[in-house]
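Of the protein chains in this complex, all but one are displayed in their positions.
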Amino acid sequence: MAVDNIVYLIPALPVLAFVLTLAFGKKLPSGGGYIPILAIAISCIISILAFLQIHETGIPIEVSAHWFSVLNVGILIDPLASVMLLMVTFVSLLIHIYAIGYMAHDPAKPRYFAETALFTAAMLGVVLADNILQFFIAWELVGLCSYLLIGFWFRKPTAAAAGKKAFLTTRVGDVLFLAGIVILFFNMREHVLPHITGHETVYLLQFSTIFDNIHHIPSGQLTIITLLFFGGAVGKSGQFPLHVWLPDAMEGPTTVSALIHAATMVTAGVYLVARTFPMFIAAPDSLMVVAYVGGFTALFASTMGLVMNDIKRVLAFSTISQLGYMMLALGMGSVIGAAAVGFAMFHLINHAFFKACLFLCAGSVIHSTGTNDLREMGGLMSKMKITGITMLFASLALAGIGIPFLKIAGTPIGTSGFVSKDAIIVEGSYVFAHMTNDWIPFAFGILAALLTAIYTFRLWFMAFTGKPRQERHPHESPATMTGVLSVLAVFALVFGMLTFLPFLDFVGHTYDHEEIHHLAELGGNHVIDHYELHDVVHHASPIIFLLPVIVGVGGLLLAWVIYNRRWISVASIGNMRNPLFAILAKRYYQHEIFIELISLKFTYGVLALTSEFSDRKIVDGIIDGISSFIIGGAEVLKKIQTGVVQNYATATVLGVGLIALILSFRGVF
Amino acid sequence: MLPVSYYLIVAAIVFCIGVYGVMTLRSGIMIMMCVELMLNAANINLIAFASHFSQVNGHVFVLFSIALAAAEAAIGFAILMSIFRSKNNVNIDNINILRW
Partner (left out) sequence: MEQLPSKGWNIINLVTALMLMAVLVFAIVSVVGLEPLVPSTLPESVPIDYTVWEDGSKDASGIEHVGGLLFTKYVIPFEVLALILLAALLGSLYMAKKEDE
């Protein structure tokens, strides 16, 4: 029995759950939360079946139906999509179970569960799409659900504003993405369609069609298309400069932050670049842009995460930073080819586990202490043991703590964050420092790793150790919540180790049937032939292997010194008189630059008001001018109608006389 | 025999005097008189040509024209009576309700 027949259920069941929860949620226990859980659990089981089938046979699952003209709707599950499917369904299921406990006191539960079910359906739609247009449609739906969920408590003005900001900022990315799709479509129609022979209908935007025919598209156009796609990814994944919505998006419930802004929606941008990777590798310079933007964002966001006092905002900046790492990993594809997809996806999946765990632990802490502010927490370890321990494991994963030099069967030993980040850093050193001479992204990555370790453990030490700084008595969270935390923490610890090599092998060979070397030649990228992961071990110096651990443990120690032992006073460094701190605390004055300067003064003051002025005075002026001219003329001309019949007689005679006069001078007489 | 154009010119002059009167005069009765002037100018034209070509048709046409002029004058004065009843004068100047 092939799974092909039932894969359409994977997104369809959550949609059904959305409708049912919206309709009947009020009457059901716990706000109808069990309907999405059931639906997503079934989707998860079908995803597992699909994954097993692809793993055995190596043939992707393709289901397609004709839509209209040269477009189709369809499902494509190749190794890349299958691992993403597993992660999305599994993490979404766990977070839904957690939300039963977390949202227990919220009156609007049916709306919450309906919206998260719809979100899950949309994200699955993005993952399963087999053509770029369907991808975009689901992408937009994901953005909509994000807006709905961030502004879930819409009566709070900051939440409503945050939802609007998220939607508008990602919209900028979406417009770029759509522009890319349109340009791609026109290029496909102009350059590819003449070459396709045969009588069967060809679908121009289907991924397989695009990848088979990339060599027909001119490379200038290809660069523009891929950069526009990357623009969409920048918006959705919160890279610089469209990252401004992610910290504000923490206004939503913590489970929303965990689901959307840690594991699924923000990874859609990375998934886009991975999905269209043959195009990126065939376009000159696109991958280098990806790497630079990713590296820069990783460093930039981690500097801002150092000074945040809101527990969720630290994690938000951490997410932005880790997404930068994933983009950096994809950017390595210019040298190592499609194996880069494997590295980026590995970090993505691991990040999903430990970041979701971190957010849910933060949610547990917020739930019990009633505050988001780190300065008001402290000493929670004694009261909330499970939360503290799971958060410790997840923090170790985020900071990338592990044992260097030791490899059992080719797999490094350490937390999953260590395994994936170590892989990226080691590969990155090889790619960026040895092969190309662009070592800047690599340097950004190392610095970001150091800062990541610092702020991660700053958060843990401030929340869980030290003297309690508030009067409320915190309590441990209910079993539904702690159970999920434990599962996620276990995954955060061991998933990396257990699946390192098979994963890279499986996903790295997604694009084997595309001729990556040939495409890479088109893009001016020199790709290593038959790249073997193990070769790097012999090429790199030992410092490179120590570097992630030095950075991770060093950051942990630094945070311990400052925030636990208090040997260095926080207040002496972290006050506004210190200019470095002030810049970071004000988030590099981005609010002032983007909103005050560019948005209000320039766009509103100059562009909008000028357009309004010209529209009112000139355009309306012309219209009103014409009409008042005509009315004025009519006012003058109407005086002819005096109402006295004799004047009309005069006019008649005058007219006849004039006509006779004119005719007589033309010689009619 | 005088040239026929002399009679025609006389008729044209009478016609123009009638036109001037219709355009200028204020009283309705005076206007009716000038209308009769215009009709008679046309009659002069007809008789001039009939006499000149020694045709009888012109004379018959003039008979009909005179009779119709009389009928039209009767109707016209009846209308002037109605106007006089409502306004107590027959100044055509003041009937200007259909103005701008």
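We call the chains A and B, going by the order they appear; numbering starts again at 1 in every chain.
As a convention for this text, contacts are C-beta pairs under 8 Å (C-beta built on N, C-alpha and C of every residue); 3 or more make two chains touch, one makes a residue touch a chain.
Small disclaimer: the values here were computed from a predicted structure and weren't measured.
Chain B residues in contact with the hidden partner, per the touch definition given at the top, are 1-5, 8-9, 12-13, 15-17, 19-20, 23-27, 30, 52-57, 59-60, 63-64, 67-68, 70-72, 74-75, 77-79, 81-82, 93.
Within chain A, the residues in touch with the undisplayed chain are 646-647, 650, 653-654, 656-658, 660-661, 664, 669.
Heads up, the rule we're going with is that only the chains that are shown with their structure count from here on.
Mean C-alpha position of chain A lies 96 Å from that of chain B. Every residue of chain A that touches chain B in the complex is listed here, in rising order: 638-647, 649-650, 653.
Those residues of chain B lying in contact with chain A across their complex are 19, 22-24, 31, 92-93, 95-100.
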